[in-house]
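Can you read through this structure? Questions will come right after.
What you see is the complex with one protein chain gone and the rest in place.
Per-chain residue numbering starts at 1, and chain names A, B and C are given in the order in which the chains are listed.
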């Protein structure tokens, strides 16, 4: 069976003016495989309605609450109702919303960090397993073609045994006490009631952690962390510095900050192996620098026709080299892969490769376990704390 | 009246595998203001159908020919039929297709170069004027936020009186005789029957010419051109070098090439005025370098929150600084402005600013006149040939 | 009294083929304020003689041992004998040679790390103090004009209160077990008998530590260090990762490595304050990136005529902007300042600014104390170890 239609997407959160909801929408629809057909965009019915209007949704498909939407859509005929729901609300709402969606039979896309704590993450993991539904966590940086190329090379052995990883994720937008100025994004992110126990670690740190694992395939075995609050009056961490040990003996340095004044969104990763090293920077995402012991430095370039790229990297490019793709396209790449998984699910097929290339609930569990461990390490006078991410029981 | 719906787009050309048609689709729909509802994607009905299937269009809205589509859509009820048609066929088809669309009352988006010659361009200009319909020519590079910023600065006087412009557009993909290898894109572009009299000048040169005018507002008054064919066996120009004089006395150098081996799509422009100079490069589009006589060098950065940007540049960013936007988003920017124009047309409103910020039929006429003049100059032993772009009569 | 002559330099170590000795010579003489007049270039008299010949020194001024040279020169008439000696031997020889030179009345330039351990460093400090002679330690990276500019800005308050420092110093040349391949530089550096207890920490780590202090003026108060050996068979550290706390509450991350495969000499520092941040990279040393909260990014550029630079930065440039100066010129800058100090000493004058702008014995003591502390931290299971650098007694 071939469904031959666009997948139908619903959205929780993401009212007009929200940052990440808008990105999800653009990314989801740009490749003509998904259409947005309904939403509960805000806890304010009026804001939700206004957003629906701007997006040209039919009024009846704009809901006052996520519960209403999920129940409402479930009650529609199968060939009308949404296939999956995208959750782009503040952190503490992810869990109940995702749970409710899964329990009612909908596939889920959830923004990161996945939940407010590890317990919720584990519960969500069990539920995904039980229901067999598709769940994607939007660690969108793994969608960049040159991140995929980096992964092919680092995991695939081209660099030899890996020895060292340096990841940096500096931003500067919280260099002042933004959360007291009426800045909405800053306000909720800085409120422990909403985000859990961490600010920067959840907002950007989990991306960095996920990126390390995606590219290197290494397992963090111990952490030595200091989560600091450098802006007076702030309630949670805004500058995180962590040393890492990996299970193969490799070493890592992990720096995440939102008080690195003037920095935009400067995620960078460097990975060094016995034979070579690579470097990728999110702000110039279409290049991947590769250094070798005995050959000239190479710059691999994104492009569906670019020389030297792996098939997976090429397949994640829409354009020939020299036509820059960016943040939204990387985001769209993971949506495309999610759409493939959902379509296969509907059609009763499995992935031909045995797995899908998008971040999922297991990544979310590891992320929440990482947060828990670095918080524990921060409070400890012991240098090294083992990092163990719980496994879902069978 | 507020139409409150997405605009309905039809497409001529752009079957699966085509480069530019796919970009148009992604760019058009990503911001939720436009939906693709029909297409005549290929001269082969089978290919057209297959493309429609991949795009999940209803079968009856996939047509066998552009004529069928235009007539077919015209005959549909007003609240169903397409609002505009996007033409992404080889150059020599632009004119008859655009003409037919306009004559039947449809707004038009047309890929560049606009027509095969200046005569057709003039005729199209008259038709646009007569019909009062909206016509956009996709000189998409003007959609980049930092190009808009450059224009604000250069045209707005921030650099002082302008003195010098250097534009370069090197590509390398035609460094071998690709057109004889079965490469479809290369084949039609290299066939004078299809493209008119120029290869590189039409394919990338017109973008460069348009970019100069958009950013500087200067008028080319004389050209001294050499269009060369550097790959043996090729039928048209593949390397163009031109000196320019502008009407205010400024000087220009213009370099376009498709045999600059190894170059991707390296469009760059530098503009120097009495007080400062600026530099923009398409392959790193989110930065604009600004040099001053007496102040440190600045890098203005794209971003809807970026310091130092004009309102128009910010408005053309979807994301905060550090979240790279690329080729497709720039393309989407001109589609958004086109959508605004079409919506206003339908609603009977005028642009509140008196004009729209997208390239139109007048740009197309200037482009075709420029091609004609540089060809003339190439053949001439006279050093300088005046450049006069014909005006549409009232 | 104005001596009006070039200062006379002698050299210990630096036979033909040695890396750093040759740099010292070029740097010292290029500005016409110093001439090399004698040397004991090698423990092999033959090699020493050969080096003297290549340098066109008179035979009688080429000595078989440093003791011979120091005594020999001391016995020459005052208007012939050397003014100062430069020591460019392996680490463990620095102390006895510098001591002997000082005891015999010669000013000293000593390569880093200053000594093999903190005890020697303290003893040398006392001796410098007692003799009143001039002592320079060649932390040459502080000689770059843009490092001086960075220091003016960071120490001078332009960035506001400092909060975060990230220093990275990756090299890749020890990614294999070079010391077993007959590579002379690798061999002695990797021998604990010669270098003391550290490899990478002494070779590049001390530069990084010194650079932090020079630019920021902050004091490290606590360290949390892991010095690792990642290449099997190596006897000392080759990869160092350290978290820092500064006495004002700022945080730091410190990464030094010689197994970062493919990296050349990629020293970088980033400093963030309340109002702005700056970034400098040794491999592109003529630029200093400055980021602000509310203004566009600036690139300050080296040049004796460059806009926006402090006087001290300009004074350390020989050339106008756009004429790159490099490693040797930075090295020459500290030699020029040393020459000024020695000349003043000979002429019986003090520095008009009260101090000289070159790294001295106090920097060396701090460096050795830092090494001691990070070694201690590496062995400790305690997270944080206080860093206290001993003061010289009066």
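Assorted remarks:
Just so we're on the same page, a contact is a pair of C-beta atoms (placed from the backbone, for glycine too) under 8 Å apart; a residue touches a chain by one contact, two chains touch by 3 or more.
Only a predicted model underlies this, so the values are computations on that prediction, with no experimental measurement involved.
Across C:327, C:356, C:370 or C:387, the single residue that touches the chain missing here is C:327.
Residue-wise, the contact with the chain that is not shown comes from B:226, picked out of B:193, B:226 or B:391.
Here the missing chain is touched by one residue of B:130, B:274, B:347 or B:391, and it is B:274. With the whole complex as reference, residues 4-6, 19, 22-23, 25-26, 29-33, 36, 53-56, 171, 173, 263-266, 282-286, 301, 303, 318-329 of chain C touch the missing chain.
Mapped onto chain A, contacts with the missing chain fall at residues 290, 292, 294-301, 306-308.
The chain not shown here touches chain B at positions 159, 163-164, 166, 168, 170, 172, 175-176, 224, 226, 228, 230, 239, 241, 243, 249-253, 255, 257, 259-263, 270, 272-277, 290-293, 297, 380-384.
One rule holds for everything that comes next: only the chains that are shown with their structure count from here on.
Each chain's centre was taken as the mean of its CA atoms, and the one lying most distant from chain B is C. A straight line joining the Cα centres of chain A and chain B is 35 Å long.
The distance from the centre of chain B to the centre of chain C, with each centre set as the mean of the Cα atoms, comes to 55 Å. Shared interface positions of chain C, i.e. residues touching 2 or more other chains, are given as 290, 292, 297.
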